[in-house]
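The other protein chains are all here in position, but one chain of the complex has been omitted.
Order of writing sets the labels: A, B and C. Residues in every chain begin at 1.
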Amino acid sequence: MKKINYNDKGSILNPLKNLQFYARKPVTEPLGPRDASASYRGFHINDLNKCIGCSSCQKICDNAAITMVEVPSIKEDAAKGLRNLRPAIDYGRCCWCALCVDICPTSAIEMTREYVHTCDGDETDSYFIFPKETGIHGDSFEKGWTKTEDSDLLDRIRRPMGEMLSEARIDNFDEIVDGFTLEMAVQEASRCVDCGLCEDACPAHMHAPNYIRSIYEGNLEQAVEWMYETNPFSHVCGRVCTHICETACSLGHGEGESDPIAIRWLKRFAMDNVSKTKIKQIARKGKARKKSGKSIAVVGAGPAGLTAAFDLVKKGHKVTVYESLPKAGGMTRYGIPNYRLPEDRLDQDIEVIQSVGVDIKYNVKVGTDISMAQLYKDNHAVVMAIGLQMGRSTRIKGSDHKMVVKAVDLLRMIPKGDKVNVPKSAVVIGGGNVAMDIARSMARLQQQKYGEVNITLTALEQLGKTFLADDEEVKESLEEGISILDARGPKQCVIKNNKLVGLETVKVISIFDAQGRFAPKYDEEDLQFHQADMVIEAIGQMSDVSILGEELTEELEWNRGRIQIDENGHTSVEWLWSAGDMVKGPDVINAVADGHRVAKDIDRFLNK
Amino acid sequence: MRPENYQAVKLGDSNEYEIFIGPNHPGIEGNYAFRLMLDGDIVVSGKADAGYLHRGFEKLMEGRLWIQNLAIVPRICVPDPAPMEVAYSMAVEEIMGIEAPIRAQWIRTMQLELSRVAAHLFTFGGHAATTGMYTPMFWGVADRDLVLDLFEDFTGGRVYSIYNIPGGVRRELPPEFLQKLSNLLDYLESRQNDYDNLLFTNQVFVERAKGCGALTQSQALELSVTGPNLRACGLAYDVRRDDPYLVYDELEFDIPRQKHGDAYSRILVRRDELFQSIRILRQIIERLPSIKGKIRTPIPNPLSWNVRKGEAYARVESSKGELAYYVVSDGGDKPYRVHVRGPSSMHAVQTLEFLAKGARLEDVAQIMFSLDACPPEVDR
Amino acid sequence: MSKHKEGHSKSYEKLKSKTTLKEILDVAVSFEKTARDFYTAMIPKVSKNIRYIVEELAEEEQQHYDLFLSLKNDPYVQTQLDERIKTPTENHKFSDYVQLLDLGDNPDDQTILQYALAREDAAMKQYQDLADNAPEGELQDTFRFLAIEEAEHKLELEKKYYEIIHSGGPGN
Partner (left out) sequence: MNKVQIDEILNKVNGIKITHKRKTRIRVDVDADSLPTLLELIKGRASYIHLSAITCVDWIADNQFELVYHVWSYEEKCLISAHTRIDRGSEKNPAKYISVYDLFKPADFFERDIFEMYGVTFIGSPRMEKFILTEWNGVPPMLKDFDAEAYVQETFKWTDYNPDWLQELTDQGGGIAVKPEDIRTAGNTHNMSTHRERDKAKAAAVKANDKMQGWKQ
């Protein structure tokens, strides 16, 4: 580089040297806009089909330039995590930083290389645009700034959850899942974008974004407080919830590998790490000081019944719950094995509910020990929440043999401590979670008794396609040495000189008809025999409505085998409400939601 | 002060009179006013009048998520925005206790030097214009635009790159980029003679600039003058060398200086610095391809990102001097306090007022511009 | 309900002996009729919560009854009524179900459905055979048509069966 000495005077002639410019080739720039660079941050486009309306772009926008507008033509589906909101952008505020692009969970919003927009003072409306596949002026430009792996602002990978290995768990009923450590929980929680899709999807509308945020901030008590606003069965749901919230989670909608937040495990973590006494204090919050003088009877101490009781007691009413079995919890206790839901966790949920003032009468069977009429006489309202505790039978040939039993009955025996007759080999009919529960429970008992597992599970549904049970259930069952034969329909239970020797099945060709209705077709030629000392039927459950008694049954309106209820769970009989599995089908969180709904309606009814 | 609110000062029987120059005038890049008390055409005293570009950035930043601030920091200095992003990011990183991957640090260094080149080209033009020469202005701005093309190429934005993020940079370099860069550097070097002939060795300019707004080293130190303005007074001080950050300690470059501390010395320092930057960029072109790896250290999802309690004072050498960000976190999802220490806040107020004293009115603009002050750094 | 029983066995006897199309249709009609009456009679006997099943069955049989009647009065069929057809030998299907098994005093939903299913199945097979034995042409088509009618009815019942029995689902 040529040095210039400060003391040089320079020359008046030097500038003239630049006359040589006349000899140079002139530089000419074209009129009109040049093409922008490949990653230019121009005007936005938004793929309306990819966009799920989670509003993350609006939250990250540092200039408050994004308004979420509702587009009625787009279908909403809370259970799938789809809102009909879409971003509209105010170019009077936008600064083209592209943070919206980099945070979008579904990579729907992107920027083009279009960058020219001019208008007169009276056309300022043109600053407020609704980006679609085409940009501000409706013509398509090449893409500019789009999300890359580097620029992605979201942490898409779920923190791994530790599990007991199959060897370690097969001979006992210890809980399989380890649960998060504080560090992992905080990391997992930090992934949440607070879109609230989970909350919209949850039947009980649990405030997941709030408690996830609290967990992220290490304030677990606050988290539990959020949970108890909507769910007194948080221990149970922290373990066995069907978690549609995670199906709805916006992170789960991402392209490529993008896991939803482990909302269920986070809930479990918070519950496990706050003391019982503290939780009791939290549960009491908002309990009415003065008694209402009204009393309610609840039939069935399952999630639906107890949730209703919990709410009603907090409203100052007197609630008595009648339970036919020696302990409360309903199916969560007598249907879900310990390795999925340890009894002590369930006990705590129930203890907390009782601590608020819910009175549970055990071993009282309504219908025999006390009639519905009596309950009505003694109370202002009655809630029926007896669940689906009776197993259905295939009633195929031989199914009346004593070694052909129903899953729900067996499952009930184990926690009750009744002596279970453990067969050397067993065949389970059914492909749902109940079938899995009984198969895996029996496997454990077999391991304990004979040191080996011999369970065959036959299901109409096809693995990986129509199968009903959760994937992890299937995976874990296989790990535990259970053989699953899918697409097999039961034909008959084979009995040789009145001893059960096994089950005969035929192949299932198709399972749904054109309208998607459940209508299996069989290939009667394709026979298979499965040796077994016991056949367990897990095809379906029903409710023992006989306890209502002739009269009430006649008085009630019915809807295809179920008590007919309105949207608040109110039956056609003024003093009777019904909630939970028996009216809504099996699912804990639904039962909880139902409990709330019914309690709210009863309270309204009693105060009128 | 809004001009309409300005009251001309009535003086008794004295020949002194006050004039109000600005907020728009050739002396400054941006809006900035200067009130001069004159005796004839000699400045008796000057009073800087700022506030025309005050957008309350420091306040704004307290109300925005950590990451959202990246979109506004570059706006604090239009001609040289890159150091703002980098300094802010560095401060946040220090509080978090993370470091940008080495490749990201090299890319940041490249961005900073490119920005310096652009800023100096801009200043040449501006400074020349204050002496009534407009061609260098056209050249400077035209050549700066070529640098902006490169910024657009790898950051996606011409002026406000918004390219940095705590933990690294947002995007990999596009293919062929280093080639384009090296072509640009060739071109800029080829322009050296043109600039020298037209400006730096142009007797008309030299005469005007020499001795104009001269500052002794001790005066400079006393007024906390930094950057080229300080180096023009003979002190070879440069944050890049004396408080090293990013990868400057791995790079070879000289620190140009002059002794006389006047406008001419200042622009000569800048001229030499421009070529030092080119020298640095050439080394980066050579080294960068061999530096593999990620360009971002992951940070939590910015919507739920609480930066742990702490404070950090991050300093960088911008084209104007020592730029520093003092960031305080109370453990929340937004900064508790961000203080921007722009070099121009030292140059455009006290130093300018000091130098204007006794100067001739015609020189005031040149003194201002030779200090290369950036009003938004004062206003923030 | 003995009356029904009796009426039924009588009609069965008829079916064996008589072989004109007219007679066959008569039996078919009465088959559907007795079914309808059978279900209708059952309605008050079953518990209210499963009553809808029986009601729907009665309703469906009613439709079939009407259909067969209209068929019998169809002008074309009228011309064919005296046509003689070799009735299927060794045919027990009908017999199995024309015999009404007593479903007890308070049959549950599954029992009822299983019975109805088997019944439709038998009817279907019967018309199938009749069709196979009928001479080519309209008449055969008629029986095919009846067979299909019953087949579809059975299919609907099956779906209902699975929906009700496999309900409650495997659960949580």
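Note that in this section contacts are C-beta pairs under 8 Å (C-beta built on N, C-alpha and C of every residue); 3 or more make two chains touch, one makes a residue touch a chain.
Predicted, not measured: the structure shown is a model, and the values here were computed from it.
Asker: Using the definition of touch stated at the top, determine which of B:60, B:78, B:146 or B:159 touches the missing chain.
Answerer: Result: among the candidates, B:60 touches the missing chain.
Asker: Among A:59, A:268, A:294 or A:412, which residue is in contact with the omitted chain in the full complex?
Answerer: Here the residue in touch with the unshown chain is A:59.
Asker: Looking at the full complex, which residue from A:70, A:400, A:550 or A:566 touches the chain that isn't shown here?
Answerer: Of all options in A:70, A:400, A:550 or A:566, contact with the hidden chain holds for A:70.
Asker: Could you pull out which residues of chain A are in touch with the chain that's been left out?
Answerer: 55, 58-59, 61, 64-73, 76-79, 83-85, 88, 90, 92, 124-130, 194-197, 199-203, 205, 207, 209-210, 213, 242, 244, 432, 468, 567, 584-587, 590, 593
Asker: Contact with the hidden chain only, please: which chain B residues?
Answerer: Here the touching residues of chain B are 1-2, 5, 49-51, 54, 56, 58-60, 62-65, 221-224, 226, 235, 237, 242-243, 303-304, 311, 313, 315, 322, 324, 326, 328, 333-334, 336-337, 339, 341, 345-346, 349-350, 378-379.
The rule is short, and it goes like this: only the chains that are shown with their structure count from here on.
Asker: Report the chain closest to the protein's overall CA mean, measuring from each chain's own CA mean.
Answerer: Central chain: A.
Asker: Which chain lies the greatest distance away from chain A when centres are computed from Cα atoms alone?
Answerer: Relative to chain A, the chain whose C-alpha centre sits farthest away is B.
Asker: How many angstrom between the C-alpha centroids of chain B and chain A?
Answerer: Centre separation, chain A to chain B: 54 Å.
Asker: Determine the centre-to-centre distance between chain A and chain C, using the mean Cα coordinates as centres, and give it in whole Å.
Answerer: For chain A versus chain C, the centre distance works out to 46 Å.
Asker: Okay, in this complex, where on chain A does chain C touch?
Answerer: 240, 242, 331, 335-336, 388, 392-393, 395, 430-436, 468-469, 513, 517-520, 538-543, 545-546, 550, 553-554, 556, 558, 560-563, 581, 585-588
Asker: Help me check something: in the complex, which residues belonging to chain C touch chain A?
Answerer: For this pair, the touching residues of chain C are 47-53, 109-110, 114, 155, 158-159, 162-172.
Asker: Name, in rising order, each residue of chain B that touches chain A in their complex.
Answerer: Listed in rising order, the residues of chain B that touch chain A are 64-65, 67-72, 149, 152-157, 160, 162, 168-172, 174, 192-194, 196-198, 200-207, 258-260, 264-265, 268, 271-272, 275, 294-296, 298, 300-306.
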